[in-house]
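Of the protein chains in this complex, one is absent; all others appear in place.
Moving on to subunit A:
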Amino acid sequence: MTDATAHLARHLADLQTWDSEADDTLVCTAVVDETHDVRTFVFEPPEPRRFAYRPGQFLTFEFALPSGPVNRCYTISSSPLRPHTVAITVKRVPNGPVSNWLHDHCAPGTAVKAIGPMGEFSCLDDPAPKYLFLSGGSGITPLMAMSRAFADLGRPVDVVFVHAARTPGDIVFRAELDLIARRLPGFRVAHLPERAGGEAGWAGPLGRLSAEFLALVAPDFKERSVWCCGPEPFMNAARSLLGALGHDPRLYHQESFDFAKLASAEPEVAAEVLDAEAAEAAAVPTYDVTFTKLGQTVKVRADQFILAAARDQGVRLAASCTEGLCGTCKAKIVSGTVDMSHKGGIRKKEVDQGLFLPCCSKPKSDLVVDR
């Protein structure tokens, strides 16, 4: 038997359900490119287990970033009817520490910690005869999990799946959604890119969610149970459009990582997340920053800009743009090191001479500044 076959055989043995309280470790088994900046990461436990969850639920992960452990919630994008693995689908966010770490460092074999599943954004919790799924960007994941679950059962459904993206190239799961629509009776897909982008021959509609678009793809939208997930502005726009068109708000559901809701639903999990966040905050060191000419010393956390923290503590420092552009606050470091991200307000040559801009620098040690 090959390794893959042996692995499959182990999964097909009589399996227990994965329990994050007994084992919170997951191991990455595959990484799939969905679009140019979206990837799916597939996980399984170290020992084969079955995952039990409602489509639309999420896991809270703890990723071991070089800077220390970081907690994040990601909705499961895979189908609960394929319970041997779970997948999350993540868009790379510019400067996002976690999404970039996942894209750059999470590979088959990488172990992560996870607790859950949890969350209440699932069509199972509010059954309806007809659905309108509204997804924007990477908010597609819970709706994809629901659609995949329907597809795995193969029985007719009545779902209109709308996915809004920047360009056709940004449509996540495009081919798979089209495939589901072809095979699953009653499942319809309407992709809605804002602009054609690199796909000049795009034949479908372009633009944003509008009354005209809804009339075209789901003229009976008022009868449909709406499930909406996407960036905050997308959900706000969808909700007010539907409200304005007379859609019954009781039939509207939107995903929310509102912590208060999580705390009331799953107090233990919430406590765990809070502990993790508190530990993360406590892990940020605080340094003494001394201004020699002013004769004042302030406490600055490693994640705070020195100028802002000093001003908060009553130290008046000359500054103008406060974003590393003008160089007005330029000062000399007598001792210590900083992490600076300026916008051209200082030259490398000056940095080499020990100068820095307090407005866009965070301390990396205790600091003495000639100011």
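Here is the rule we go by: contacts are C-beta pairs under 8 Å (C-beta built on N, C-alpha and C of every residue); 3 or more make two chains touch, one makes a residue touch a chain; residues count from 1.
Everything below uses one rule, namely that contacts and distances are computed from a predicted model.
Student: Refer to UniProt and select, among "Type I-B CRISPR-associated protein Cas8b1/Cst1", "Phosphopantetheine-binding protein", "Protein translocase subunit SecD" or "Rieske 2Fe-2S family protein", the name of the complex member that is left out.
Tutor: The missing chain's protein name, per its UniProt entry, is "Rieske 2Fe-2S family protein".
Student: If I consider the whole complex, including the chain that's not displayed, which of A:V70, A:V98 or A:C321 touches that chain?
Tutor: A:C321
Student: Consider the whole complex, including the chain that is not shown, and state which of A:E176, A:E223 or A:E350 touches that chain.
Tutor: A:E350
Student: Which parts of subunit A face the unshown chain closely enough to count as touching?
Tutor: 320-321, 325-328, 342, 344-347, 349-350
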